[in-house]
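Working notes for the structure below.
Just one protein chain is left out here, and the rest sit where they should.
Up next, subunit A:
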């Protein structure tokens, strides 16, 4: 399963704009590229975090569904709708995000890794913080525990993903910097 071309190009442009310092001189890049081209760029902390997150995700999902079912009747109507939506969104986004991160890190692909990082920072982090910190949705002790674990995973992936993405983009830029002279 591959990302569509338009999304891939947009993500690569975004990565280049955010992670590469355009004011660097070309001679410095040529020197670093020869010493770095045999280094493995897949990030170990990120891969470990993703691996354990994949194993943790089914347990989180079952616990979240059971707790929502148990407290459903005690919630006001608008929170019923909001929590159902958030649960469905988090499930779908988590599955996509973990696949993109796993493939992007292992095969050192910029577009997949950037997509994973953006999904984690922009979508999953606000949703998990909403579920953890909003007392009005009757946060239960079990929910507190599983959301704390998932929030720690997302935070470590945000940090490790940033470092991995920056190194990967800089490496691919130094490999292909001659392209800008075409």
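Assume contacts are C-beta pairs under 8 Å (C-beta built on N, C-alpha and C of every residue); 3 or more make two chains touch, one makes a residue touch a chain; residues count from 1.
Convention: contacts and distances are computed from a predicted model.
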item: Which of "Transmembrane protein 107", "Magnesium transporter", "DNA primase large subunit" or "Coiled-coil domain-containing protein 47" matches, in UniProt, the chain that is not displayed; value: "Transmembrane protein 107"
item: Chain not shown: contacting residue from A:56, A:99 or A:162; value: A:56
item: Option touching the unshown chain, where A:90, A:146 or A:165 are the choices; value: A:146
item: Absent-chain interface as seen on subunit A, which is shown; value: 48, 51-52, 55-56, 59, 63, 141-142, 144-146, 148-149
